[in-house]
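Apart from one protein chain that is not included, each protein chain of the complex appears where it belongs.
Just so it is clear, A, B and C label the chains in written order, and each chain counts residues from 1 on its own.
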Amino acid sequence: MSATTVSAKEGHKPPHQLLSKEDCLEIFKQLFLARYFDVRLIKEKKRGRLKGTLYSSHNQEAVIVGSLYGLESTDWISPIHRDMPGFFLKDAKFRWRDENRIGMSIKEVCSQVWGRSDSPGRARDNWSHIGRRSANIIHSTSMLAGTIPVAAGVAYADRMKGGNAVVVTYNGEGSTAQGVFHEAINYAAVHKLPVVTIIENNQWAYGTPTHLEYSLEDFARRADGYGIPGLVADGQDVFDVYDKVMEAVSFSRAGNGPSIVECKTFRAYGHGDHDDDRAAKYRPTQGVEEGRKRDPIAICRAKLLDWGYLSKEEAGLYMAEGKGSAQTTNEDFPPEVVEYLNEGIEFALASPVPPAEEGGKWVFKEIS
Amino acid sequence: MSATTVSAKEGHKPPHQLLSKEDCLEIFKQLFLARYFDVRLIKEKKRGRLKGTLYSSHNQEAVIVGSLYGLESTDWISPIHRDMPGFFLKDAKFRWRDENRIGMSIKEVCSQVWGRSDSPGRARDNWSHIGRRSANIIHSTSMLAGTIPVAAGVAYADRMKGGNAVVVTYNGEGSTAQGVFHEAINYAAVHKLPVVTIIENNQWAYGTPTHLEYSLEDFARRADGYGIPGLVADGQDVFDVYDKVMEAVSFSRAGNGPSIVECKTFRAYGHGDHDDDRAAKYRPTQGVEEGRKRDPIAICRAKLLDWGYLSKEEAGLYMAEGKGSAQTTNEDFPPEVVEYLNEGIEFALASPVPPAEEGGKWVFKEIS
Amino acid sequence: MSATVTPDTAKATKKNFLNALKEALTEEMERNPMMIIQGEDVGLLGGAFGVTEGLQEQFGTHRVVDMPISEAAIIGSAVGMALNGMTVVCEMQFIDFISCGFDQIVNNMATYHYRTAGEVNMPIVVRGPAGGYSGGALYHSQMNEAWFANSPGLQIVCPSTPSDAKGLLKAAIRSGNPTIFYEVKNLYRDSKIAEDLPEGDYLVPLGKAAIRRPGKDLTYVTYGQNVYHCLQAAETLAGQGIEAEVIDLRTLVPLDEATILESIKRTNRLVVVNEAPMTCGFAGEVVARMSDLAFEYLDAPPVRVTRLDTPVPWVEPLERYVLPSVDDIVNAGLRVAKF
Partner (left out) sequence: MSATVTPDTAKATKKNFLNALKEALTEEMERNPMMIIQGEDVGLLGGAFGVTEGLQEQFGTHRVVDMPISEAAIIGSAVGMALNGMTVVCEMQFIDFISCGFDQIVNNMATYHYRTAGEVNMPIVVRGPAGGYSGGALYHSQMNEAWFANSPGLQIVCPSTPSDAKGLLKAAIRSGNPTIFYEVKNLYRDSKIAEDLPEGDYLVPLGKAAIRRPGKDLTYVTYGQNVYHCLQAAETLAGQGIEAEVIDLRTLVPLDEATILESIKRTNRLVVVNEAPMTCGFAGEVVARMSDLAFEYLDAPPVRVTRLDTPVPWVEPLERYVLPSVDDIVNAGLRVAKF
């Protein structure tokens, strides 16, 4: 299958049309959950209850929710700094609280954010540098794109075991300039490894706009240089993301190798929460307004209304879109969303800070 | 100018048609010179007169000669392990012995190969790891593709100085799997730097065939991933190489940025001279025979005959093609070629080995 | 030599570490039209910590260049620029990311002068925020100077005061040699160490240590933010009648052996403090040199106080546990003093 046939297959039913009404409503709710996680954590930070940096995924939630929704439990993922909700949304559909799902619980994620012992990594590394082997979630370092070769290795091992998993990696568009991005994609292409690399193209890498990062109109065309499919998704439309990622995942699962899915989106705030003030200066106001216009929650709501999955009344219940952290209240979100995160935070606050001596542990596995 | 328009411009006179008869004959002679350097050095090594490894450029001479011939004196180049003749062929046309040309003399190159003081690097690093700032030749390390970012930097500096130079880098197809290849090409593309990257695609990277190195039909398509032109040249035809490189060089000189020129060729012998015996085992005989069939000297000769630049008699004078080092004699080469190299070797043998204490020198520039 | 640190007299008009670095860069950019600054987000944003803020406006996009996130290309292109006559300051957004440009540094930049028998100079400074005690975790806390100390051809500098930051950065830029320049990010905005900067074209020579506090009973050798920890420890020891000398190396390569040796001849006791992992760290290098050079003068074992051989963990109690504390430094001082 060539790049073009994947992205432009005619007369082919887009995968999202096979989703049930319940699925679509769940997706809608997950968008709220992702958004709520972000605005709530900013509030917690402002109150001084949290250390570390939040790299806001505000306005980019459709990428995370839409890309995760169609995966199998046995698939692997590698979220990075801007994908915090990805850690608890893996394998979460209809069973957020299920202890047996292969993903991280909100309790674990909050324990990580609050730096507590119940984080799977016992808070030894910060925020998004988390993961869990048993949850099929790859841990990242800070070094951008450094997780892609790891993803390729995970896929290789899965194949050795006779598995059928796909590994989905997440990366900002700026990170793709790293050498290891190239080495890993090339390697995956040569060995036809089932690695789907999602590029969250939010138009900025910290203070650098895309035209200083790469020299293409559509970043997805970088895939052409490796002879692999490069798809473009509307990153504000959760169903388009779902469609393109499912195309890519099916392509990989069928043994055809890796692909790149560019999700076009926009970073709503600063690079991290520490950067909000400076970002307001280095980014042209008009561009920012433009970029924030198409809120993924609003776009999803409109579709659900259109498809008759939401009544007008239901659709008007929770209006979180277009609001910053300070402007939102809990009433802007479905109660189960608020409750879920509350549970996580309460759990985290009750979890002990790891004892100092753990700093000296686990440098090496004890040799038995 | 897009990739396609560069490689397939219709009704456009190929650059080599503007070459004079003298130029064509000089090119022909340079092919002999490159070949002679190779077979002679192998002989010297077999006689135990040389240390280090020769990475034979046998059968790949058209790439070196054809790509260098149209460059300006002020252009820069970065030959690598398989491009030894490139060091003395830069800026050499019609004036091999001219002390003022911006390139390295055969004496300097031989001094380097023989490990003598008159090498510009005083034989501190080996064979192809040579260069000279004043000769506009970039020094390489062993780390493959590591010279491309340097080339980009040289181009950047030239632009700062108001120059108009193009920087031509040489790389095997296998080397392109290095991360730094990607970082450098991407950077050059973003800044539209005049860097022409020549890929000497000789079908093998040491013991690894191309299908385990990258996953494209034509390597040149990698350029599409950077939005830059990717040209394919018949690496056995010196005039086709000249044409494609000149297209790329003109494109760069006009301020349009970098490009990649893939020259399809074939490695006639082992990876290095130490590898000849093993190479005979790991490479299918048929492939090797096939790959050696189109000798660049023979192809050039046929064209010159065809164009009437050589009489049948002249054409039959020197028959170096299709012969390994052991089978050739000096009579297979024009006398000026043999003489030129003899001069270089004699000079080198008279040049002193650097004194041991130099090992401790030049770690740092003395701070004045 | 730089002014003595006077933590209490710092005023708002005084210059902090960031101001000092920016002054150095501005002056050198004005002085040398063939000098540029490149790195991630150094232009439009002015750098993650603001070291280069305003410089792109002053010098233009061609001299203050926002680079793709490509550490190898940032260093590698600087090598090419240096080869072709330029001077380049490369910013690593955090010095930790230097690992991604490692090969270009140790095998290309560091060796170019050597390989060319001196034909080519490499006036390149690779600088960036460094160090722990900041909750930065594994990848925003490193002091990785030992990698480069073991890679011949690199100067290594780590200032601890604003005036040193300015004078050493200017000296490194002009030295013509490639330099790795460690900036303690915890000190960037520290108003306690802000100071008046010397007037004029002020350079601090590379390879000259500074004695931050004189003492006769033992010698602390250190650099970077541990200078302040050692000064605190010396204060504590003074309360117990032990006078510790504190030497701030400022430059690791070249190393000012003479100043250390002179001090040991007087104090006969050595404690070396840094925050890098112990094994093969620079503290061990100082100990190894002095165990040889100053063997006859040492009346107690030469001791190291360093990070444990672990990464730097995130949460505070763990981070504190693995990094040297003032208490650790005091205890080491007591150990050698009472030996």
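The rule is short, and it goes like this: contacts are C-beta pairs under 8 Å (C-beta built on N, C-alpha and C of every residue); 3 or more make two chains touch, one makes a residue touch a chain.
These figures come from a predicted structure and were not determined experimentally.
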Shown chains touched by the chain that is not drawn here: A, B, C
Omitted-chain contact residue, chosen from A:V63, A:C110 or A:A155: A:A155
Touching residue (missing chain; options B:D38, B:E108, B:D125 or B:E247): B:D125
Contact residue for the chain not shown (choose from B:E213, B:D234 or B:E247): B:E213
Given B:S78, B:T141, B:S252 or B:T265, the one touching the chain that is not displayed: B:T141
Touch with the omitted chain, as defined above, among C:G85, C:P301 or C:P317: C:P301
Those residues of subunit C which, in the complete complex, touch the missing chain: 96, 99-100, 102-103, 106-107, 111, 114-115, 138-139, 144, 146-147, 149-153, 253, 276-277, 279-285, 287-289, 291-293, 295, 298, 300-304, 308-311, 313
Interface residues of subunit A (partner: the chain not displayed): 76, 120-122, 124-125, 129, 131-134, 138-139, 141-143, 146, 148-158, 160-161, 179-180, 183-184, 186-187, 190, 358, 361-365, 367
Hidden partner chain, residues of subunit B it touches: 51-52, 115, 123-126, 129, 141-144, 174-175, 177-180, 205-209, 212-214, 278, 282, 353-360, 363
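Rule of thumb we're sticking to: only the chains that are shown with their structure count from here on.
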Most distant chain from subunit B, judged by the mean position of its C-alpha atoms: A
Subunit A-subunit C separation of Cα centroids, rounded to whole Å: 38
Gap in Å, rounded to a whole number, between the CA centres of subunit B and subunit A: 46
Centre-to-centre distance between subunit C and subunit B (centres being mean Cα positions), rounded to whole Å: 43
Shared interface positions of subunit C, touching two or more other chains: 67-68, 70, 72-73
For subunit B, residues contacting two or more additional chains: 179-180, 183, 186-187, 190
